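Okay, handing you the structure first.
One protein chain omitted, others in place.
For reference, chains read A and B in written order, and residue numbers begin at 1 within each chain.
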Amino acid sequence: MSVEDRLGQLNIVLPAPPRPVANYVPACQVGDLLFISGVLPFDNGQLRMKGKLGRELTIQEGYESARLALLNALAIVKQHTGALDRVKRIVRLTGYVASASDFVEQPAVVNGASDLLVELFGDSGRHARLALGAAELPMHAPVELELIVQLHEMN
Amino acid sequence: MSVEDRLGQLNIVLPAPPRPVANYVPACQVGDLLFISGVLPFDNGQLRMKGKLGRELTIQEGYESARLALLNALAIVKQHTGALDRVKRIVRLTGYVASASDFVEQPAVVNGASDLLVELFGDSGRHARLALGAAELPMHAPVELELIVQLHEMN
Partner (left out) sequence: MSVEDRLGQLNIVLPAPPRPVANYVPACQVGDLLFISGVLPFDNGQLRMKGKLGRELTIQEGYESARLALLNALAIVKQHTGALDRVKRIVRLTGYVASASDFVEQPAVVNGASDLLVELFGDSGRHARLALGAAELPMHAPVELELIVQLHEMN
């Protein structure tokens, strides 16, 4: 089954890809590597949740935020490539989690993105990963993701 | 106009490239990708500003710090390649901003680097980007940048 079909099966509609509001671009391709700009959990142009893990937000809310941020990253990939089936491999995901003092469950939060990657891409979605705490993130976002993907070569 | 000419036109003199004081190198090339070591806003071997955004420093000071740190990165690129015109594409910039509690304007700070990249390199300077808050940075630097650039192949 194609990734686009799996999205439909899961009733997932990709959000509109975030538009950079400064001098950068959503994604930059070098050879078959696509570097995605940092993504936040936007939904219809708004952050769905704000705040820090270990203070305003629960791990489950963080998990959902990571999943939503990942959908923003995939919307960028689709915008860049035309179709998610152009993805050959998810290479690396870094999850920065806005963390109140002593919150150290960053991996459980970033799983929201990792789980969706494997749901959608199967083994090709298994990626190298980092999960880290951040002191502060733009706009009080709970999560920011960095993603590198490998694309199939164009014929 | 060449990038070197644009630098002159903007009256920008690159700082001396920072010298690593430990077991690492300013830049490492793999294929046509050049990975630059983390750069701080050094000027004549000294940090021009110290402190955190949202406490000691204003956004404008952060913006200028990001611009200066970027010049240090470009000095490394020039040292490595001989000339900035060897740059084919600015691939990715990560800006870590030393952030006091509740400072969330990291993107406005990192714009200091992004704006200069586009001023100098035009569309080739449009990069994928992350802007993040850091709890602490080396030597109380306000900003640390990570840069990946693509080089033209040597003939």
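By our rule, a contact is a pair of C-beta atoms (placed from the backbone, for glycine too) under 8 Å apart; a residue touches a chain by one contact, two chains touch by 3 or more.
On a predicted model such as this, the values are computed, not experimentally measured, just so you know.
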{"item": "Given B:Pro15, B:Gly38, B:Gly112 or B:Gly125, the one touching the chain that is not displayed", "value": "B:Gly38"}
{"item": "Touch list for chain A against the chain that is not drawn", "value": "31-33, 89-94, 99, 101-107, 111, 114-115, 117-118, 125-135, 148, 150"}
{"item": "Touch list for chain B against the chain that is not drawn", "value": "20-28, 30-31, 35-38, 96, 134-140, 144, 146"}
